[in-house]
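Remarks on the structure that follows.
Here the complex is missing a single protein chain, while all its other protein chains stay put.
Per-chain numbering from 1; labels A, B and C assigned in written order.
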């Protein structure tokens, strides 16, 4: 699949037959749904903690991006490397960060992945092959390219998967990173999560092309445009891209369309988002969509779905308890870790 | 003309009828040819001065780029703004920098355009609507966009014309600058001088797309691919782009193909350039090509062409004499001009 | 006029300049309908329109570069970095292109880059930095960092009217700081770039500082005043150029110097001040020049770490005691 042949967003091909045949079984669907639901509940809890004054720092959420997070990261093998952005906490869960880990991270605890050095989504963990997110948008695309360069040179078969918002795609590092990966045909997949806004800025102030994926040709890489609210579509596009990358076909630029269902962060009520966009977004809520699919296809019964919901609630409750009981770091720990030994 | 309809490089349309009808008269051709010849002779002299130890600093030349320099800048009106790069000294001449000015600049004289503060092509001059080149490749593309933004907001009808090598097109500022200009439909024209090498680096290590102009679509701007050794083709593409920009149609990305006929700079013998590329380049020497055209079409006789050559030689001789007799700056002048009053 | 906040002062300073001079315009991320991440430009879009309040793509290099282009054309852009931390993405434009233009070829580049800086509590390593020192070493740039509401407005106006590029550091911790709400003049006024202000007079020691640390320094001075020590607190306000005369005069009077900033110690701007005093007021010094600053690490996120990292009133007081004890 390249940009020339990428189906348009409304192409019914994406919706049906094509996606029934992904080779995914009941367990896979359970994991995908569980991950999406966990992202939703976890982040709702984070927002609640924020309102209650129990959070440390700011609260971001990926509501509306759950299918991208789960569907993409599920296409990775263990040896692959995740280079995540701010709306894909589900990908962290799939790679091995637990809800406890992430809640400790959000609450700045000594036993979180960064031991309180950094907060919220800003954590990496080399044990799980997760590169720590940096705030500076786009700056990890060159890093993902470098990760892929190492894999290519060593022939270890690993692929790096990274993300950027459509807003972040305006920055120089997007261009430099993707171009470098293209030139060296590096095993990298770049997903642009196009949720129609960069903070408050609508796409007409961000880019003037029709689709971000139209840029693929200008880099000489494969491109795909997918419905980012459909976890199967995201999974399929990522899997194809990962395969292509593993075979030496170089990077793929995937544009995944979705809607940011909340404000930019907790403090933002998204007043600037036209009501119809928000409504359409909620009508296409990826979590509900996945749930409906699972029910329709009779992969799971209503009771089983409710069971997953309960399980997830329990995980999040436990994570909050655990994190709140976990120690804050010792002040002097601030001095440690600037340099590796 | 946009990227979809841009004729391919080999399209005969570019070569003939299309270009006969440009509305250019004998005087225009004289100016264009004179400019190209002056660029060639001036820069050859700069190289010679370098070898003789009479130059200050490094010697760059735009041999092979003369048609781009002259053809593009000739499409500008007086109020338009030139934002030049290192291989288009001809564009400086067309905008009003004299050979004396530029030689004083190369020799670091007090009466050069930068009064010795900067050297060689690194000079701007607001009287001539020329923005000073910065070495950092690509960094003037955002500046050209800002110039165009001012024109758009004020409605002064001016267009900014800037350049980048195909090598420099890999840098973030290319992306940020062109994207910004596209979003705001700014009156800017960006010419990529694709001369097959960035210093020693061949295009396969620079980009993986077929043509740089393939990027136009990804920015939502018009694109054109032209034979950069044909001054008429460059003139036409630039003129069309300037017109489009003036009418509010936004920026155009023009890829002008040519061959760098010398090394990157005086110290570089270009050993890494395959002989056939160099040969083909010289066979398509834009200056000779223009000369042949002028003769074939009988715009000028051999004698007249020789007359231009003599005139140009005289101008360059005079420029060297003038510059060498001009004073170097006073040492203490180094302290002045850091800040505007 | 009722008392206003530091944030309101910046906002009204910017608005008045835009009203006064058509060539002034704003450029930055989310400054339009959203009014900016910190709401400095709230309402500006309605008042001035899309041509003068430009929502930029997330791309700091072109924000600064385009501002330079417009400035060359005689406009006076005021670019906003959403957080000062992101200015590193436009670093080359500032230090090589913007800063060197007038020296190189004589064109003025009158632009302002507004940089919301500083730590405000658990915002982590990328939303808390004080990046001013990088720019204080770049000839061709000017750098200001107002601490008071009056200065915030007056220095912004001076920055916009200056014919040179000015980096305007506004400490986020001052935006709504109740203590600095103040009544400011209705009529137009400016604060000159390059002049420090004595915030408290004293004869026993001098604190040279700027930005939010002015208040920790004043509080420390107040504490020690209770013990009979009179500390002079000098608010630099401008860092490049900075008011060397005022610093030297004060040190010549008090014979002791403590430099305080929120930026990290090593390579921070305090080194420059300390060095200049050690050179030019050497014989007036009765004690070693001291510096107090954040520790040499990234800004950590978790509360105990961040508190350990940052200078505060207690640490300033302790450093001052130390200095006096010498």
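Definition applied: a contact is a pair of C-beta atoms (placed from the backbone, for glycine too) under 8 Å apart; a residue touches a chain by one contact, two chains touch by 3 or more.
Computed from a prediction, not measured in an experiment: that's the story for all the values here.
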Interface partners of the hidden chain - shown chains only, full complex considered: A, B, C
Touching residue (missing chain; options A:109, A:136, A:215 or A:289): A:136
Selected from B:22, B:278, B:295 or B:338 as touching the chain missing from the view: B:338
Which residue of C:136, C:193 or C:233 touches the chain not shown here: C:136
Touching residues on chain B - with respect to the absent chain: 56-58, 108-110, 114, 116-120, 122, 134-138, 167-168, 170-172, 198-201, 205-207, 272, 328-335, 338
Residue ranges of chain A at the interface with the undisplayed chain: 81, 113-114, 117-118, 122-126, 131-132, 134-136, 139-151, 153-154, 160, 172-173, 176-177, 179-180, 183-184, 337-341
Footprint left on chain C by the chain that the document does not show: 85, 88-89, 91-92, 95-96, 99-100, 103-104, 125-126, 133-134, 136-140, 240, 264, 266-272, 274-280, 282-283, 285, 287-291, 296-298, 300
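Operating definition for what follows: only the chains that are shown with their structure count from here on.
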Centre-of-Cα separation between chain B and chain A, whole angstrom: 44
Chain A and chain C, separation of their C-alpha mean positions in angstrom: 37
Touching two or more other chains - residues of chain C: 56-57, 59, 61
Where chain B touches two or more other chains, by residue: 172-173, 176, 179-180, 183
